[in-house]
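Only one protein chain is missing from this complex, and each of the others stays in its spot.
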Amino acid sequence: MAKSLLIISRQAPWSGPSAREALDIALAGGAFDLPLGMLFLDDGVLQLLPSQNARALQQKDLTANLQALEMFGVEDLFACSTSLAERGMSPDALNVEPLNVLQDEEIAALIDRYDQVITI
Amino acid sequence: MKFAIALYSPAHAPSSRRALLFAQAALAAGHEIVRLFFYQDGVHSASSAVVTPQDELDVPAQWREFVTTHQLDGVVCIAAALRRGVLNEAEARRYSRTAASVAAPWELSGLGQLHDAVQEADRLICFGGP
Partner (left out) sequence: MSTLHVLSHSPFADSRLSTCLRVLGGEDAILLCGDATYALNASTAARQALEARADGLKLFVLDEDATARSIELPDWVKAVDYPGFVELSVHYDKVNTWL
């Protein structure tokens, strides 16, 4: 049975290449049909803000890639409730779905469910 | 145990040396290293162009020696490398760039190699940051 991998994305969408490169790991794994999950934590939840306009910074729009995760077989998407609240974000107004919003203790349980984890 | 070791930081970051020392300790303890995968700024740890002052630790050279001595599979993520200007001869030719800065024992390959290593290994350990 394939080992499962949880990718924890902690950076804002355009703070550098981290958000993009975390997503690339997920998409690559999805392409190989591997069991993957992705958790948005700390500034990583900022990737989930709706109405982003990457063009204004001449950057690529990550939203399209995030929405493609499901198509690549990465369906287990999670966001940290505390991180959302800290950043003034409502769990009901995110640019990706379906997405599970988790409390802190649920995140501990989430990490336990996966065989490996990468926090990027 | 089988280890997959991923490095995300350049040679001058303390975590690059830390990853190397961990890798050496893992082998010394009788464990196996399935693959070293250099991603994000980790591609710079594989650079053959880094010039280290004489009185400092030459981390890229130490990585090269470690991989060569133990005949390990040292992979540099090609997408991360290209984006950061770390190219081997073939890629430098392909993109008409003036310099190649990664060579044997390092191989440029895709993220599939990271996933493959994660599947094969018992433990994935990542190093990055300070």
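Every chain is named by a letter (A and B) in the order it is written, and numbering of its residues begins at 1.
Convention: a contact is a pair of C-beta atoms (placed from the backbone, for glycine too) under 8 Å apart; a residue touches a chain by one contact, two chains touch by 3 or more.
In this text, all values refer to a predicted model and were calculated from it rather than measured experimentally.
Screening B:8, B:37, B:66 or B:106 against the full complex identifies B:8 as the residue touching the chain left out. Taking the complete complex into account, residues 8, 10, 41-42, 80, 82-83, 104, 107-109, 111-120 of subunit A touch the chain not shown. Listed here are the subunit B residues that touch the chain not shown: 1, 3, 8, 14-15, 18, 21-22, 24-26, 28-29, 31, 123-130.
The criterion applied here is as follows: only the chains that are shown with their structure count from here on.
Annotation: 26 Å between the Cα-based centres of subunit A and subunit B. For subunit B in complex with subunit A, the touching residues are 6, 8, 39-40, 79-80, 83, 110-112, 114-115, 118-119, 124, 126.
Residues 2-3, 5, 17-18, 21, 24-25, 28-29, 31-32, 34, 116-120 of subunit A are the ones that touch subunit B when the two sit in their complex.
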